[in-house]
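Yeah, one chain of the complex is gone here, protein chain that is, but the others are all in their spots.
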Amino acid sequence: MTPNPTGPIADLRYRNYDGKLLPPNQMWWVIARQSIAQALKKKSLWFLMAASGWYYIIMIIILFFVEQNAAGSEMAKVAMEQFLEGIVWKDQFLNGFVFAQLSLLLVTLMIGSGTIANDNRANALLVYLSKPCSKLDYLVGKWIGVFLPLFVLLGTPTLLFYVYGALTFSQYGFISADPWILPKMVVVVAISAAIHSSLIVGVSSLFNQGRLAGATYAGIYFLSNFFTVLMSFFFQFSKGKAPDAVQYLTYASIDGIQTGIAKAILNTKGSPPFGFMPRNPATPIPAPNLTVALLLTGLVCAVALFAAWRRVRAVEVIG
Amino acid sequence: MIQLDHVSRWYGQVIGLNDVSCQVGPGITALLGMNGAGKSTLIRLVTGQIQPTTGSISVFGHQPFANPEVFKILGYCPEIDNFYEHRSGRWFVQHLSRLNGFSAAEAKSRTQQVLERVGMADRADRKIAGYSKGMRQRIKLAQAILHEPKVILLDEPLNGLDPVGRREFIDLLGALSQEGKTILVSSHILFEVEQMTRSILLLNRGRLLAAGDLSAIRELIDKYPHRVRIETPVPREVATHLVRLPYVINVQFDPRGNALELQTREPGQFYDYLPQLVIDEGLQIDGFSSPDNNLESIFRYLVEA
Partner (left out) sequence: METYLFRSTLAEFLRPRRTMAWVIAAIAIALMGRVLISLNKDLSAQDAYLSLSGIVIYKLLALVSAIMATAVISQEVEQKTIVYLLTRPIPRPKILLARGLAAILSVAAITVFAGILLAVATVGGFPHYVLRDLLALTVGAFAYTSLFLMVSLLVSRAMIPCLLFAFGWESAVPSMQGQIYLLTVQSYLASIAQAPADDGRRSAMEFLAGLLGKAHVSSGTAWAAMAGLTAVCLAFSAAWFTRNEYVPREDGE
């Protein structure tokens, strides 16, 4: 222990501080930081982050074994060349994004379902809003506290796959096919995280139990997702001859709209996973109009955040 | 009767209760202690919500943990303030009455009786979400006594009650005690506990510091001599006579000049001697009291020791 130079009694002059007080700005960051710190304590968060990149992991394993196999014979090398040249790299990013959605949802539930609900239950809003912390600070802080972990969770495996691909497969068009692939994926990941953050913050504000908020969000997510999965099967089953409404309805869910926006930004219709083309490939579903998709999504997120704005009040919740 | 025999309870590395042995019999016993002393742990052990790490507990001969037999004779008024908020108080009490095994008709009748007894009969049909703190406390007490238990445990029952409510609550507990029930009340509102009972269990940092009658405990605290305050217009004259007594060890004068305060190790002898002194010497004494013969002082002495 470092001895106090003034003697055995600690320096208590801070109790009589009468100097300048800093203005209470960036309260939102204090709230966000606290939410993120709580999220990082959850061990399962790290597991789900790793799990969210499972598509990329399998893709890397496949590519690795394809390369290893090619070292053995000339025929295998030719097969490898054909395989690698046939891969649409941006579709791999799209597939990685789509297959990470379940992990993303689970993390959203884990860190977001109680974000305002728990404060409602603990009457913490009374405390927050009695400090120099506005409602806007509070909501922005809560939103950022969910958004940042989701962004990192989804973005880290994507970034790692990009680095691996750039270093290993640049001669097969990994970068040249779309030099803007990384910035595009950053935008896709950010939009996805923003959608989940907005919706879960809105839903969480409606309840005073995180469990019920999470159950409600999961219910909305899965029930709408089932419908869009069905629409996509129907579209593929009709070999593209289905009415336009079916195509639009394939994106009418939380999961679906993220996929649609990703397709629109990456400018792709998608392709089968892992670069393996089946004999009878399903009809790919075209991307939606990006502007319309973003506007509709923005509207839904705005409604959710407006609900949160109305619900966040400094009133006591009894029981 | 509640019996604890060398009961300890650990929460991981933290000791909640440390080798506590005591008996709680009929009448009201106050369970006292600072925050974190172990009061709630003890109550949870007796109500069978948790198990002791070591030692044993019995409530009228039954071990309480997950034992339905105990709950036929035990009523519990918890500290928590949570209910089924969308339901009415009457529904809540009646629901618990049914869970206690009463028929629908019997439950309805008992519910009405017990609501009248706690003063909630006219307000019980409103939703609990709209109740004040005091109303919630009354509903909690109602569900604790509806099945006429032999043992009633109350955890901080006076919290949130207004003065009139507290008085009514204390009177009700007194009436229940007169019926021969064993009542254990956990509280830290000491002056009100003093109005309820002279029998205490005092916990500090998980250990039992004292158990029994308040006066008997005070007698045993040798370290702190008893203080006696004497109201008199002639304090110095009175002091002249009192300092001669061998068991008076200290005399202080009130700055206002109308009283003196002395300390004595033998309060019994002193009180026996004082009236005779007054008669013999013709002293003018307006009144006397013992500032530290109260629960707060005893609490402080024992905890500080």
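Here are some notes:
Each chain gets a letter, A and B, in the order it is written, and its residues are counted from 1.
Just so it is clear, a residue touches a chain if its C-beta (ideal position, glycine included) is under 8 Å from a C-beta of that chain, and two chains touch if they have at least 3 such contacts.
Only a predicted model underlies this, so the values are computations on that prediction, with no experimental measurement involved.
Screening B:F83, B:Y131, B:F169 or B:F299 against the full complex identifies B:F83 as the residue touching the chain left out. Only one of B:T29, B:Q143 or B:T264 touches the absent chain when the whole complex is considered: B:Q143. Of the listed residues A:V30, A:A215, A:L290 or A:A307, the one in contact with the hidden chain in the full complex is A:A215. When the whole complex is considered, the residue among B:F71, B:Y131, B:F169 or B:F270 that touches the unshown chain is B:F71.
If you put the hidden chain back, the residue from A:G86, A:P243 or A:P272 that touches it is A:P243. Residues touching the missing chain, restricted to chain B, are 44, 47-51, 66, 68-72, 74, 76, 78, 80, 82-84, 86, 95-96, 98-101, 143 (touch as defined at the top).
Although one chain is hidden here, its contacts on chain A can still be listed: residues 44, 102, 106, 109-110, 113-114, 117-118, 121-122, 209-211, 214-216, 218-219, 222-223, 226-227, 229-230, 233-234, 236-238, 242-243, 245-246, 249, 280, 319.
Basically, only the chains that are shown with their structure count from here on.
Here the spacing of chain A and chain B, counted between their Cα centres, is 55 Å.
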